[in-house]
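Let me give you the structure first, and then I'll get to my questions.
For this view, one protein chain was removed and the others were kept in their places.
Chain nomenclature is as follows: A and B, assigned in order of appearance, with residue numbering initiated at 1 for each chain independently.
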Amino acid sequence: MTVNGKAVERLVEPRLLLIHFLRDELNLTGPHVGCDTSHCGACTVDLDGRSVKSCTMFAVQAAGAEILTIEGMAAPDGALHALQEGFREMHGLQCGFCTPGMILRAYRLLKENPAPSEEEIRAGIAGNLCRCTGYQNIVKAIQYAAAKAAGTPFKEAAE
Amino acid sequence: MIPGAFEYHRPKSVADAVKLLSELGEDARPLAGGHSLIPMMKLRLATPEHLVDLGAIGELKGIRQDSGTIVIGAMTTQHALIVSDILATKLPILREAALVVADPQVRYVGTLGGNVANGDPGNDMPAVMMCLDAAYTVLGKQGERRISARQFYRGAYATALAAGEIVTEIRVPVPATGHGHAYEKLKRKVGDYATAAAAVVLTMSGGKVASCAIGLTNVAETPLLAEEAAKIVVGSSLDAATVKKAAAAAEAITSPASDSRGSAEYRTKMAGVMLSRALARAKSLAA
Partner (left out) sequence: MNEMTPTREERAERLEGLGCKRKRVEDIRFVQGKGSYVDDLRLPNMLYGDFTRSPHPHARIKKIDTTKAKAVPGVLAVLTAADLKPLNLHYMPTLAGDVAAVLAEDKVLYQNQEVAFVVAESQYAAADGAELVEVEYEPLTANVDPFKAMAPDAPLLREDLKDKTSGAHGPRKHHNHVFTWQMGDKDGTDAAFRKADVSIKEVISYQRVHPCPLETCQCVASFDKVRGELTVWGTFQAPHVIRTVASLISKIPEHKIHVIAPDIGGGFGNKVGAYPGYICAIVASIVTGLPVKWVEDRIENLSTTAFARDYHMTTEIAATRDGKVTGLRVYTIADHGAFDACADPSKWPAGFFNIVTGSYDFPVAHVTVDGVYSNKAPGGVAYRCSFRVTEAAYCIERAMDILAQKLGMDPADLRMKNFIKREQFPYTSALGWEYDSGDYHTAMKKAMDTVGYAKLREEQRTRQEAFKRGETRELMGIGVAFFTEIVGAGPSRNCDILGIAMFDSAEIRIHPTGSVIARLGTKSQGQGHETTYAQIIASELGLPAADVTVEEGNTDTAPYGLGTYGSRSTPVSGAATAMAARKIKAKAQMIAAHMLEVHEDDLEWDIDRFSVKGNPERFKTMKDLAWAAYNSVPPGLEPGLEAVSYYDPPNMTYPFGAYICVIDIDVDTGVSKVRRFYALDDCGTRINPMIIEGQIHGGLTEAFGIAMGQEIRYDEAGNVVTASLLDYFLPTAVETPKWETDWTTTPSPHHPIGAKGVGESPNVGGVPCFANAVNDAFKFLGSTHIPMPHDAWRTWVAAEKLGLHT
């Protein structure tokens, strides 16, 4: 498979979950484990153009796939992706644990829908749980990134 | 959190998949999207010794129209149902139901075949398929056969599938143009299974219901076809009294589990409420 642009090949046990393959074999500890019933989304990565909960897939199922994790979001020169910038600008994170999964989901969401309404953003991230922020600033962070991609100025909605 | 060990197979064709399942016997399970099976394996509630991954079989994907029937490959994801133009115009209730299945990530991987075939009373598509009078094409070592959705569900996790058989495609007769539809799902939050849900497809003529089919989700061990309730509304203008009677008829066939979504009594009543709302919404969409 290709992970963050690099070709990777390993021999693994069939039952090895993709999340553990990424974290333990490839040392990509950005995606996290937050639950055991596929609800929280902290493990979300982008796989062949889809937001996928990597805890609910075996690594072997991902053979041949192209995977993007949080570690691959910044540009090669280190410039942060608009989403990474937006999360910081808008205080869209506190403990940071849901953040990698949330950003990867937002990444695909903005590709599905480059100008989502607030309601569409909330529905779009409904597979990612956060305990710290109450989502309000996460919505703003995603709106910030959408505006940046469109080249329009981002105006925070009045409280 | 950690599944038990198993052997993994990744056939390239349906024929190979069926052959493998037949050879490996009852310790083998087919793997579609895996978003029902893998969570059960992680809790060690399911411990198959072999998994036959259907993910590399191209012939199981795709949506096409075959004269009056829409044919959907079993490995078509919920996401693909949502973005399909054919379905948006011809079978809008599928898109509507798919949008309330689980969450965005699960929809990218979960398949229609998996949703209709595993017999989980909580899955949304079975009741919709019964409502649409769909049929499943099934392939096993004895060959291919077709099973009507309305005959497919026997009990919780018990279906008409014989050992080693898999659903390869779902065949849905295209509803009449101008039909009204609604899938009304009561749930605790996005991503939850239904507390109760009702699928309605109907046609109107001269202000009265000309035809109607009703499916109910998660209020019994199987999805339910509410035939009596549908009979009651046909010929009516869906006036309050008729809807009330239909809801009562629907409630009468339910036997939901009591769980954290609510008591059996509550869930039965909610089946009635969801049906009433689905009828109203379907009517508003009908030509």
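Criterion: contacts are C-beta pairs under 8 Å (C-beta built on N, C-alpha and C of every residue); 3 or more make two chains touch, one makes a residue touch a chain.
Note that this is a predicted model, so its numbers are computed, not measured.
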{"item": "Of B:K12, B:R146 or B:R188, the residue in touch with the unshown chain", "value": "B:R188"}
{"item": "Absent-chain contact - pick from A:V3, A:L28 or A:A146", "value": "A:L28"}
{"item": "On subunit B, residues whose C-beta touches the chain left out of the figure", "value": "1-2, 4-5, 44, 103, 186, 188-192, 195, 259-263, 266, 269-270, 273"}
{"item": "Interface residues of subunit A (partner: the chain not displayed)", "value": "13, 15-16, 20, 23, 27-37, 39-40, 42, 69-71, 73-74, 80, 84-85, 87-89, 91, 93-100, 103, 121-123, 125-139, 159"}
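Heads up, the rule we're going with is that only the chains that are shown with their structure count from here on.
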{"item": "Chain centre separation in whole Å, for subunit B relative to subunit A (CA means)", "value": "29"}
{"item": "In the complex with subunit B, residue positions of subunit A that touch it", "value": "13-15, 17, 33, 36-39, 41, 44, 50-53, 55-58, 60-61, 63, 105, 109, 123-127"}
{"item": "Subunit B residues within the subunit A interface of the complex", "value": "1-8, 10, 31, 34-35, 38-39, 41-43, 51, 53, 55, 79, 102-106, 108-109, 190-191"}
